[in-house]
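Every protein chain except one is present and positioned as in the full complex.
On to chain A.
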Amino acid sequence: MSIFKHHAKLETNVFFLAVGILLSVIVGGLVEVVPLFTIESTIEKVDGVRPYSPLEQKGRDIYVREGCYLCHSQMVRPFKDEVERYGHYSLAAESKYDHPFQWGSKRTGPDLARVGGKYTNDWHVRHLINPRDVVPESVMPGYPHLKRELDYSTIDADMKALRVVGVPYTDEQIANAKKDLVEQATSDDASAAVAGRYPKARMGSADANPKVTELDAMVAYLQVLGTMVDFTTVKPEKIAR
């Protein structure tokens, strides 16, 4: 154990001590961070996951702005009870276009990772305006201010920024962002161009207001959560990871 005797040299010399600290921090950092850039096994290869449509993306921004993540997680963990209640456990692939992801860690309310399609637009609107109108025992706050008109003036710039961090929006999608956003929020036509660019997008106005409101955006976002991957055909256990 004679090398331990020399640690006094390290401890009593500021330069050596700093180099020693730096080296150990670098090793820790490399081991944690480097594999994430190259690891192939974290994100499953599944079909169906697409970037959010402009309207959904705005809804997601409002979700973050209002702090919904403080009470709701978006992560069905691979546990029996959770899978039984919420549906298939979440895949890493399902949040690969989320910046940042909304997995969360606090569940005052239920997990929302698979809430898409569970309720109708009408229910979401009533519930967001005043949860106690539909769920008398709810402790969720009301969000009646979401009735206001949606400001989507920066949506194309937002999408460009997301593209920089890896969301594969095409030039066509960015060029049509505003048009697509309005179309999704106002048209019930399932063959509209926006539905072609973003399969499974929930079409139509959520509230009674013909203008594009924050409610429209929020509900479009909630309705797509967890619906992109078709688990009747995708079997993640069978996918090589």
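The rule is simple: a residue touches a chain if its C-beta (ideal position, glycine included) is under 8 Å from a C-beta of that chain, and two chains touch if they have at least 3 such contacts; residues count from 1.
Heads up, the rule we're going with is that contacts and distances are computed from a predicted model.
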| item | value |
| --- | --- |
| Which of "Molybdopterin-dependent oxidoreductase", "Cbb3-type cytochrome c oxidase subunit", "Amino acid/amide ABC transporter membrane protein 2, HAAT family" or "3-phenylpropionate/trans-cinnamate dioxygenase ferredoxin subunit" matches, in UniProt, the chain that is not displayed | "Cbb3-type cytochrome c oxidase subunit" |
| Among A:K118, A:K147, A:R163 or A:K178, the residue in touch with the chain that has been omitted | A:K118 |
| Hidden partner chain, touching residue among A:D47, A:D133 or A:E172 | A:D133 |
| Sites on chain A contacted by the missing partner chain, in the whole complex | 8, 31-32, 34-36, 38-41, 78-80, 83, 85, 87, 89, 117-120, 122-123, 126-127, 133-137, 236-237 |
